[in-house]
Each structure stands twice: as structure tokens, then as C-alpha cells.
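There's a structure below that I have some questions on.
For this view, one protein chain was removed and the others were kept in their places.
Chain naming follows the written order as A, B and C, and within any one chain the residues start at number 1.
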Amino acid sequence: MAIKTEPFVLNLGPVHPSTHGVFRMRTTLDGEVVVDMEPVFGYLHRGIEKLAEERTYTGVIPLTDRLDYLASMSNNLAYVLAVEKLAGTTVPERAEYLRVIMAELQRIASHLIAVGAFLNDCGAFMTPILYMIREREKILDLFDMVCGQRLTYNYMRVGGVSHDIPDEFLPALDKFVRRMPGFIDEYDRLLEKNEILLVRAKGVGILPKELAINISAGGPVLRGSGVKWDIRKADPYSVYDRFEFDIPTGTVGDCYDRYRVRIEEMRQSVRIIKQAMEQLPLGAVKSEVPHLIRPPVGEAYAHIEAPKGELGFYLVSDNSIAPYRCAIRAPSLINLTALRDMVRGWKVADAIATFGSIDICMGEVDR
Amino acid sequence: MTVALSGQEIADKLDKQFPGGIVESSQDSLVVNSEFLLMVATFLKDTPDLDFNYLTAITAVDYYDYFEVVYRLTSMEHNHSLVVKTRCYERANPTLPSVVSLWRGADFQEREIYDLMGISFDGHPNLKRLFLWQGFKGHPLRRDYW
Amino acid sequence: MKFERYGIGIAKGMTVTFRHLFRKPVTTQYPEERLTVSRRTRGNELIWSKEKCTGCATCAKTCPQGVIEIITSRGEDNNYIVEKFEVDTGYCISCGLCVEACPYDALFMGYAYERAKYCRGELMMAKEDLLLSDEKQPSGYARPEVEAALPQQTLLLDRAEYLDKVKKRWDLRLPFGF
Partner (left out) sequence: MTIVETSLGLGGRLAALPPDWPGGYWWHWLVFVVIILIFVVVMVMAFIYMERRGLGRLQARLGPNRAGPFGILQPVADAIKVLLKEDIIPAKGDKLVHWLAPVVAFVPALMIFAVIPFQDGALLVDLNIGILYIVAISSVAALGVFMAGWASNNKFSLLGAMRDVAQVVSYEIPLILSIAGVVLVAGSLSMNKIVEAQSVPFILLQPLGFLIFFMAACAEVNRTPFDLLEAESEIVAGFHTEYSGMKFALFYLVEYTEVLALSAIITTLFLSGWRGPLLPPFLWFLIKVVAVFFLIFWVRSTIPRLRIDQVMAFAWKCLLPLALINLFITGLEIVALPDGLPWFLIFVNIAIMAVLILLWSRFFRLGGGRVEV
């Protein structure tokens, strides 16, 4: 005899311990099983695209810091690349290398939070995330040394970076790069083979390869599904074509694959930073750019491989000092497209874990 | 390196297939008549040597006279990309066909455009405001919104 | 027959946490222990030099938030006299673009980070509040000559060595930090 059940609606969010901000999942549950799920956005909508139309090209850079606030450097980089494409500015060699170093450090920092938060969502009580925040603090210290801020860096400029690195930066970075692989190994020992994590994450929240491509997923979500697609390799920007690194991919696209891909990407980032430090040339860090940039009429799109996926800026210029239109391709928002398909039929706990494994940042989703 | 395909070359190919479908083409992009959009998109996605299986982004720009919706397509197989644009001249109730049936990645982005630009997409399964609440007056990303 | 999931992963993880019991904690006991901040830190105040400022208002134009208000009058030698220089630090996002833009090095970011106020009105900084004083020291952001004079930042990377140097709280000196 089948038990007669009745579905009920449960709002997970907007204020909930594991929605990573103010995301709301309007779930229809049948007991513990998620029957339907509708994501609701907009609690952090600040209209950054509209605000950008009112600011000078340089004045938009602080706004981009506030998009994905866990990866401000990457946002800065994507934006300045777009402006440079639009205005035809050249960038000194040293600045390119500094940008790569910063972007890769930022990737490690963002992935640390992503993995930590995912494990926290799986119920590992605070331990992994605290260990990972400890390492992230070291990266933030380095950023603080370079640009004086720990979260909203505002470091990249059109035509280079705002400051050259101080003398004590490279020794400190060297120390960090030498230690980091050991810490990544420690994270692996902590939970990689943990039976409970395996049973919670393996085979759960599967995003098939075809669907991942079809929903335009990006970053670790796409690669976790087994697609070898990384803009650093596919369409190298800055000086990424000069470094050797691998693209880690998953096999089935479950939560565990996404978690593993992030861990492996951290190792690859360390590898890139090592090479960039060796190759770092001397020279200027910023080319001559007018105080108020007036790019010619036209449009430009620049994309980078941000920690969360493909981050793109589409700028339209009307030859004034402010962008006519600044559209942002936000990876976090687009990665959420398939969330409903991924969680339907799973339990509430799996929905939370799957959501955590996608790794979004509400600042970027809602803009 | 992702090869940005020339809009003109693709336009030549498409012109035979869809007479009158291409409004304009340049090195960077091609502009498609909005009535032909879905057909062109299907062709671009399904033709093996084009194979645009990945829709990178959709954006809309308000040029006062018309709205321009920009589709940025990528083929992961051939590693090339193409920019397809379409225009919508009506201002009171602009409508375009939706491409969600081809690329589900368009889902939230079309909703976002509907929300902030006010362009409705025919055939979208769940066309609701994305960021702003139901009943919000106006569409903030239009240039005449203050 | 391969046995792999009999609890070995859990056991491994538990050794990792157990090992942390004997490591020094990374926490800083904030009000007692203070780390030296970055030499380029963008603290939450602005410092304005009355002597150097020519009243060109580049800072006000650059500010993305528009929080700098500057009113000038024509002086005797055909120069500007700054009548009003007001910064609403409540809206300031500490981006430092004004400091970078200043052509006469008359603006500095502050070095202090504990400048919270009790009411909104106090966040409005007029000319006199923005001047350099003993409390208000400039940071080295975009000012290399100031930067060179400031002490080096303490890094978490060097924290183990650092901990031996600072004056410790008495309960931190006990074994295992207890």
C-alpha cells in the first residue's frame, strides 16, 4: 500500500545558514524529497550595470570589486581587459605577469572558500572551512601588501596595474607558494577519502556533460562534468599562453567531481604562479593612459576564466568618458540554470550540498 | 585561441539559406532579422562545421531607436565564436523569439533582459522578472529610465 | 578483493584534526595583540594637506561616489583658495582613486583602521577634520615616500616567528595555548 503524501512548500532562504548570501530556493517537498525547486534572486540587486553607465571608465573598477566579492581581482582583470580592447591600450609586460599572479592567487582564495563552504554544507562542522580560511588569510595578506585592501582590491588599471609590488612581496609569495601544496595535501587527508563525504557527494547532484554545455555552465561546474574547456587554454588572454598547466576535469559531474576539480585547480594555480615568478620581467607596470579615457565608438567583449566560470564584460562606447553600456556575463547566475534539474528527486540535504558545490557568490548573481 | 568567425562570411552562407534574413554584417558580427532569429540559430547550432553548441552570453543594448540583442555563440568542438545580433524597433512592447529551446543557458539571461530592458521573449517557458519584484514599474537598464 | 571503505578515510581525517591540537592557533587576540597593517593600507579616513592643495578638484571629479565636495575662490596671486573641502566618509568606498589622481600629492589615505563613529553626522569630514595630526597618519598608498618610512606589515605567513616576538597574554604562554 502506498502511503498518501502531500507536498508542501518550504522556503530555503533568503536568510538561511547555507544559501551563501541571500539566495532563496522555493522548494516543494514531499517529506524529505525535493519535488520541485524554483530559485528566486534579486535580494542583493544593486544595479551595477546601470551604475556603470554613470561612472568614468576608471570609476567602474571599484564597482567590479563588488560583483564577486570573493574574487575581486578576477573581476578587475576582466573589466580592464575589456576597456583595453575597446581603447586599444597596450599593457607593459611586467603588469601582465603581475595580473596573472594576482588572478591565480585569487583563484586559490576563491576555491578555498568554495570548497570549505561546500564541506560545511555537507555538515563537516566548521573545521575544513576554518583550515581553508587560514590559508586564504595568507593570500589576503599578500593582496593587502600590494594594494592596501583585503577584499575590494581595486588593483588593476586600464593599461596595467595601479602599483608595482613592494620589495617584500616576492619573498613572501615564494614562501606561500612553497607551503601551499602541503596544505592542499592536508585538506585531502582531512576529507578526500572520508566515507561519509563520499556517500554524501559521489553520484549526487549529477550534471551530465550535454546539459552542462547546453546551459552554458562554466568553470569548475563545466569541467566537473568532464568538458575540457578552460578559457585560459581555449582563448588565452594576458600572458597565459606562456605557462604550462593542466586542466583538471571530472568524469560524471557530481558534487564530488566539482570538489575534486577545485582542489586540483588550486595545485595548477600554484604551478602557474611559480612559473610567473620565474619569468617576471622588470619595467613599468602601467602604460601612459589619459586620466579620463575616451575610447572610440564601438564595442568590445573580453572574457576571462574567473574562479566561478567564464566572466565576461561587454562594453559599448559612444566616445564619452563613461561606458554607454556595460553588460556583465555573470558565471554564478548562469551556473544556477540547471540547479532545478540537479536537485529534483534528491533529499533536502542533497539540494543544499549540490547548491554548495556549484559555488555561487550572490554579489555576482544579483549584481 | 578562439577564432572569431567573420560575420560577413557566415552572412554569405546564411543568405542563400534564408533570403532576407540577414540585415547587415561586418567583420565582428552579423545582424539577423528578428523573424529569422530562431531559424538562423537552429542552423548555426545544428550545422556540423559551425556547431555552435555553447551560448556564451546574451545581452541587450538600448540605442533609443532600437534595442539590440547580442548573442555570443561559441563552438567548443571547433573553438570558434560568432556574434549574432538582432534588432527590435518597437519600444512600447518589444518582442523577440526565445532561444531557450536551443540553449537552456538563455533561460535566466532572457529573464534578466525582460526584467531590466523590457524585451519579452516569445516561447520562453517561465518569463518572469528575475531581480526586481513583480509589479515593479519600468525597466531600469533602458537609457530613458531615471 | 579490494577493501577501501572500512573507515580508513575517517581515521585519516581524525589524525589531521588531532594534529591541530598541538599546533599554535592562528587567531590574533585583537585588542591586546595588534598586527602591523600593510604600508599601503587604505584606512577609513582621508588626510588632506592644506599647503599642497591647489583646489584643482581633480579628486572630486575622479571620485566614483561623488563624496568630495570642494568650493574655491579666487585668491590674490591668481590662485585658488579652498573655501570648503568636505568628504562624506559614510559614502566613501575607500577605493583610493582620489589619492592616485591628485596631481600635487595633497591627499592621503589614512593609516588607521579604527575610525568608527557613533552617528552619521560625524562621518561628514570638513577641512579641519581632514588635516594631518598625531592621530591621523597618512598611509603609503600611492605615496612611495610615505610608504618607505612605515613599518613592515606582519604577515600570517610569518606568524609563528611573530608570535615569539610579541608580548603574549599569560594564558597564551601555557602549553598548547590553553
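FYI, contacts are C-beta pairs under 8 Å (C-beta built on N, C-alpha and C of every residue); 3 or more make two chains touch, one makes a residue touch a chain.
All values derive from a computational prediction rather than experimental measurement.
Student: Which shown chains does the chain we cannot see touch?
Tutor: In the entire complex, chains touched by the missing one are A, C.
Student: Which candidate, A:24, A:94 or A:200, sits in contact with the chain we can't see?
Tutor: A:200
Student: Using the document's definition of touch, tell me which of A:49, A:230 or A:254 contacts the absent chain.
Tutor: Result: among the candidates, A:254 touches the missing chain.
Student: Please give every residue of chain A in contact with the chain that is not shown.
Tutor: The list for chain A reads 8, 10, 16-18, 30-36, 119-127, 130-131, 134, 190-191, 194-200, 202-204, 254, 344-350, 352.
Student: Pick out the residues on chain C that sit against the missing chain.
Tutor: Residues of chain C in contact with the hidden chain: 1, 3-7, 10, 13-14, 16-18, 20-21, 23, 25-27, 29, 171, 176-178.
Following the convention adopted for this analysis, only the chains that are shown with their structure count from here on.
Student: By label order, what chains touch chain A and chain B together?
Tutor: none
Student: Distance from the CA centroid of chain A to that of chain C, rounded to the nearest Å?
Tutor: 25
Student: CA centre of chain B versus CA centre of chain C: separation in Å?
Tutor: Using C-alpha averages as centres, the distance is 45 Å.
Student: Give me the residues of chain C that touch two or more other chains.
Tutor: Touching at least two other chains: none.
Student: Could you please specify the touching residues of chain C with respect to chain A in the complex?
Tutor: On the chain C side, the touching residues are 4-5, 7-10, 12-13, 15-17, 20, 26, 37-42, 58, 62-64, 93-97, 100-101, 109, 139, 141-142, 147, 152-153, 155-158.
Student: Hey, which residues of chain A end up touching chain B in the complex?
Tutor: 41-42, 45, 47, 49-50, 53, 211, 213-217, 227, 229, 234-236, 299, 301, 303, 310, 312, 314, 316, 324-325, 327, 329, 333-334, 336-338, 366-367
Student: What part of chain B is in contact with chain A in the complex they form?
Tutor: For this pair, the touching residues of chain B are 1-2, 28, 53-57, 59-62, 70, 72, 76, 79, 83, 103-109, 112, 116, 129-133, 140-141, 143.
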